[in-house]
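Remarks on the structure that follows.
Only a single protein chain was left out; the remaining protein chains are all shown in position.
Here is subunit A:
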Amino acid sequence: MAGLELLSDQGYRLDGRKATELRKVQARMGVFAQADGSAYLEQGNTKALAVVYGPHEIRGARSRALHDRAIINCQYSMATFSTAERKRRPHGDRKSTEMSLHLKQTFEAAVLTQLYPRSQIDIYVKILQSDGGNYSVCVNAATLAVIDAGIPMRDYVCACTVGFVDETSLADLCYAEESGGVSSLALSLLPRGGQIALVQMDARLHQDHLDTLIEAAMTACKGVSKVLDQVVRQHLQEGSTLRE
């Protein structure tokens, strides 16, 4: 795109951030009383709502039951008003199914499913406003919702989308950067152990740059995990003061 510099000479991006700076994260847990767990998370302009039900008996196809673990059922959808043009098909299209599958794989790595054999945990995420980094915001929102539901997890799951432009890694891409031809990589991490739950990339990147990009993603995820940690602790404290 002529005239739009993704990274200026002084090191500023389109929205005025530096290369490694994350967008502002605001989150709230326990938004819905009816669901077992729920959370609302904003990362810059991207807003997502996550709701968790479970663990409960397997609905529908009994044959899917696993005798030693719980199955995690994820559904990702975008609100019709979430993008610049009204979205015609909010769920059921290929992108949503792929995203749901990625979310499922991510959470299967983190949730201790062996404690709930033959049952099902449902995670529903809805994007209310989409401004880049959809997968990452979904994962972060869903982590908070799972913690709110009291489902045991090994660790938080934090995710971030990073891109590579002009020999620098940009952390937490916004929509303009994602569609501006940046090679973007989405990574979800279990921050304390440093274990990667999922890496997803469908752009072209020279293999020499891969290590730096993954390093940048892991640092960004650790930054996100600090914010999520604060949100959880604050929610716990509020819950206990209400009790007293």
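FYI, a contact is a pair of C-beta atoms (placed from the backbone, for glycine too) under 8 Å apart; a residue touches a chain by one contact, two chains touch by 3 or more; residues count from 1.
Methods note: contacts and distances are computed from a predicted model.
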Identity of the absent chain, which is to be given by its UniProt protein name, from "Glyoxylate reductase/hydroxypyruvate reductase", "Zinc finger CCCH domain-containing protein 49-like", "Exosome component 1" or "Protein O-mannosyl-transferase 1": "Exosome component 1"
Option touching the unshown chain, where A:45, A:105, A:119 or A:183 are the choices: A:119
Option from A:11, A:152 or A:181 whose C-beta touches the chain left out: A:152
Footprint left on subunit A by the chain that the document does not show: 36, 54-58, 62-63, 65, 112, 116-119, 147, 150-156, 190-193, 229, 232-233, 236-237, 239-240, 243
